[in-house]
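For reference, the structure is listed below as structure tokens.
Missing here: one protein chain of the complex. Every other protein chain is in place.
Then we have chain A:
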Amino acid sequence: MRHIISVLLENEPGALSRVVGLFSQRNFNIESLTVAPTDDETLSRLTVTTQGDDRVVEQITKQLNKLIDVVKVVDLTEGEHIERELMMIKLKANNGTVRAEIKRTADIFRGQVIDATQNTFTVQLIGSSSKLDAFIEALSGASILEVVRSGVSGIARGEKVLSL
């Protein structure tokens, strides 16, 4: 099963490499990884999506918790949560029909064209990973030049917070 694990990490040099190293060292899989500082400059928030059965995911959270630089860990998939990913996709758009088609599909998915040249469109889309996958699928008629995805960020629904 797919899990979204959120980690509060000391904003220290080398902290990220400990997390990434742990995953490869223990043969855990990483589907996506995002990391950035939080409002508290001493902390980074890291989100990792991974696949594994209960035993593996239990080990992942326990092993993450053991890292000295890890302050808190939560498996967001255990509760109600929101996940978002940002994608920018550059497409060949060199005639009117294609341009209209891309535009229409982007509208359906609530994407925006954020850059355009005579021959290309760049569309930005925000949503769950599966929505982003679906968008790529829907564009299968168009020719994709480049895809860049941010990886998943997640947050719990309701009043639950991951903080110190």
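The definition used in the following text is that a residue touches a chain if its C-beta (ideal position, glycine included) is under 8 Å from a C-beta of that chain, and two chains touch if they have at least 3 such contacts; residues count from 1.
By our rule, contacts and distances are computed from a predicted model.
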Given the choices "Acetolactate synthase", "MoxR family ATPase", "Sugar ABC transporter permease" or "succinate dehydrogenase", state the protein name listed in UniProt for the chain not shown.
"Acetolactate synthase"
Of A:I5, A:V35, A:V70 or A:V152, which sits in contact with the chain we cannot see?
A:V70
Among the options A:Q59, A:T105, A:T120 or A:S150, which residue touches the chain absent from this view?
A:Q59
To test your reading of the contact rule: which positions on chain A touch the chain that is missing from view?
10, 13-14, 17-18, 21, 25, 55, 58-59, 62-63, 65-66, 68-71, 164
